[in-house]
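Every protein chain except one is present and positioned as in the full complex.
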Amino acid sequence: MVLNLSEIREAMMRHWKTTAATLLIAALAGGSSAFFASAAVLAQNTVKFELWSRQDPSGPLRPANVVKAADRLNKDLAAEGSGKRVEVAVHESPAPGFDDDALQLLKVFGIGQGPDLFIAAHEWICAFQQEGFALKLDDYIAKYPQYFGTIFPSLWQSVKCSGGIYGIPQDAEARMFFYNKKLLREAGYDDAFIEAMPARTLSDELTMDDVINIAKRVISKTKAQYGILHRPNKGPDYIMAFQSYGNSFIDPGTGKLLLERDKLAAAFGWFERGVKQGVIPANNTAMEFDALRKAFYTGNAAFWMYGIWDLGTYAFPTFGLPKDEAGFFADWGWIAGPAAKKGGQAGSLTHPIIYAVATRVADRELAVRLLGHASDADLNTDHAVTTTHLGIKSEQLKDPRYADAWPLARATELLKITKFLPNNPQFGDLNGIIYTALQGVETGRLSGQQAADFVIDEATSSLKDVIVK
Amino acid sequence: MAAVIDLPVERRADTRSTARRRTNFVLFLGPAIGLTFLFFVIPVLIDIAVSFSDLDRTLRISKFTTEQYQKVFEGDRRLPQVIGLTFVYAFGTLAIFNVTFGLVLALTTTSLNKVSGGFFRGVWLLPRMSPSVLYILLWLWVINPSDVGLLNQFLMPLLGLAKPLDLMTSAPVALIMIANGFIGASLGMIIFTAAIRGIPEHLFYAAEVDGAGTLAKIRFITLPALRWPISFVTIYQTLSLLVSFEYILLLTKGGPFYDTTVFALYVYRRAFTSGQYGYGAALALFLIVIGAAAALLGWRFFDLQRLLQHPRIEVD
Partner (left out) sequence: MAAPLTFTRIHSKRTAPVDWDRMAARARSLRRSKAAALYAFLISVSLPIILPYFWLVTIAFSARAGVADTLVLWRSVAVLAPAVIAFWLAAVLARSRRQLRLELTAIALVATTAFAWLVGPDLHLRNFIFLVEPDFASVVRSRVGAVHGAIQFPSVWRAFSNSLLIAGSQTLVVLTVASLAAYYLSRFQFPARAAMLRSLLVLHAFPVLTLIVPMFLMLYWIGLLDTLFGVILVLVAFELPFAIFIMKGFFDAVPWDIEMSALTDGASRRQAFLRVVLPQVRNGLLAVAVFTFIRGWEEYIFVFTFLIRNTNWTMSLYMYYVRDDVMGVDYGVVSAVGVFYLVPSLILYLAAQRYLMQMSIGGVKG
């Protein structure tokens, strides 16, 4: 049936009453909605912020706290009589680690599609700052002491870049070598030795090679398959070992990257020895995180070089480790990163995650206020106690939940000897090179010395301003 | 084939037909020419330009320099290893799988009856037809370095091993060769099968009557008929193996350290993982030149007469 114009006209004329009614209703509806919309626009304008976050089971409250902060900020704005409201949309990136996520985010900023706010690992902030993607926050921080005044002063070190503050610390933690006391007992160590291990590490008596020896005895005398396990992707933990061997990676005078060949070779040598003695599995870098955690928490490995938050995120809920302090320390424990040799310096690593604001954000002050609310003590404590991270403000210590979380208290001891990763814009890339070399050492492709040479070669050819000694 | 009527003379005098001819040209060939120019010619030019700059992750060029080429020829310690690996991988996979095994498959499946032969050929085409991510997922399961890996489930009781095999760490190059080989064998198999089917049956009967055994038949009848297909597959697949890295990227990401990083993957790693776009462009240029050269070489294997056969008619 083909309608033509004349037929349509005829139909309209026949049903003119209904046609007129429909047109009238349509006009009314359109007009009123336009009226209400404009009225709404006049009354409120909603500032939308996009928050870039990495999907991280060990930190789901990091983005969630910002969403909650939006409600709090909206209440504040209403109380002030401002017409602005904020809305937060979270974009989750599936990157497997903070390093991969930072690289991805840099690419996204590079093509001009960056978010308004982002969560990142602190050592990458200077890379964002150098390319002009991160906003300088000093003035805003000074303006809002109610949000930022009580944050631990030492944490600000982790967000400073060439004289300015470019991020807000979101949490802190401590990294250590977890160990399985049951396995050590099975391997023939007596309780006195086992219980003394943490203290001996802190007093620089227990060395890195001692750890290898202990692990070796465990795997030879028990059914455990692995001696020492570490993360299978780029990250901060293994840098603890490098720091034990004296690598600071930064030239104190100039702030440039510093690579010292023998110290690098010594550090890689530790990993080489570990693999050669069968203590570190050759395919550690190819294993999956789930497999590694399972191996340690089900008693198949002696040491696990990782961080305190693993307890709250995986050890307690998924693997059922005892949640009370006495029960936990009966069979499990941890030691700081041991010194390289007796009399050296034991250390730990703290890797704060930070909130940052992009330079392209429309309303800078509002963004900082939002992050300020996200850093409220109670929200931060939520994150800290559920995922066993350390808090950022001194008043959190008074929170009873925080006090109940004994892992946090015990880990705080390590904060005395802890270091941060250097805040050099190129450190993240250097870490990637170190990780590749680590993989080469563990799979037997490189010796310790060759790995050091590789790192220096790659760094000098792909990075700028690298000092080599 | 029906008789071809070739009208060699065109009528160009009519201006209306000239206009129509021109619009036809634009209409029919325009999109194709536009797309190929935009996506083949211009990228090559861009690549040449970028290789002389210092483009890095910031996607901003600050200066034009030849430092990338200096790096290629002097500074890069990984490059000799990468180039060596690429040759070993390309020619190894070609020799073992793409040509030889493809030939074996073609010969064996054509000796069976049609249904069975078709079934086995279908099985061997399955890897090529599955999505690459899925194919590699299956491989990862097969080589899983624990007891649940399919390979370990077979080999551990069979060979009485104490610890499960970890092919990814102990034999990564062999791994990528086999993984790509399964895919490559299928193309050779199809082409050789088509060629074998084209050999007249009576030749085989005559040879049998003359007393030729199976091997003699293959040597004296089948292989000579396959000379051109074998050369075609060799050239075509050499080129394809030299430049493809998708399966390797998915399977080993470049291997433990740089062990399975073939040249094309090396370009990808430098450009996209390390953010050194300028250096990647310089390396890619070598690949482009080799690719163009090999493609030009492939001319010889094409029946240019049939390809360029005179068009049927020239009428508006």
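Here the chain labels run A and B in written order, and each chain numbers its own residues starting at 1.
The criterion applied here is as follows: contacts are C-beta pairs under 8 Å (C-beta built on N, C-alpha and C of every residue); 3 or more make two chains touch, one makes a residue touch a chain.
Because the structure is predicted, anything quoted here is derived from the model rather than measured.
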Residue of A:Thr207, A:Thr387, A:Asn423 or A:Ser462 touching the missing chain in the full complex: A:Thr387
From B:Thr109, B:Thr222 or B:Thr261, residue that would touch the chain that is not displayed: B:Thr109
Contacts of chain B with the absent chain, listed as residue ranges: 1-2, 4-5, 10, 24-25, 27-29, 31-33, 35-36, 38-40, 42-44, 46-47, 50, 55, 59, 105, 108-109, 111-112, 115-116, 118, 120-127, 129-134, 137-142, 148, 150, 153, 182, 190-191, 193-195, 206-207, 209-212, 214, 216, 220, 225-229, 232, 236, 239-240, 242-246, 249-250, 264, 267-268, 271-272, 277, 280-281, 284, 287-288, 291-292, 294-296, 298-299, 301-304, 306-316
Missing-partner contacts on chain A, residue numbers: 55, 57, 60-61, 91-94, 96, 104, 107-108, 111, 113, 288-291, 313-314, 317-320, 386-387
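To be clear about the criterion, only the chains that are shown with their structure count from here on.
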Inter-chain centre distance, chain A versus chain B - centres from mean C-alpha coordinates, in Å: 42
Complex contact set, residues of chain B against chain A: 57-59, 71, 75-77, 145-146, 166, 168-169, 256-259, 273-276
Parts of chain A lying in touch with chain B, wherever the complex brings them together: 103, 106-107, 110-111, 131, 282-283, 285-286, 291, 429, 432, 436, 439-440, 443, 445-446, 454, 457, 461-462
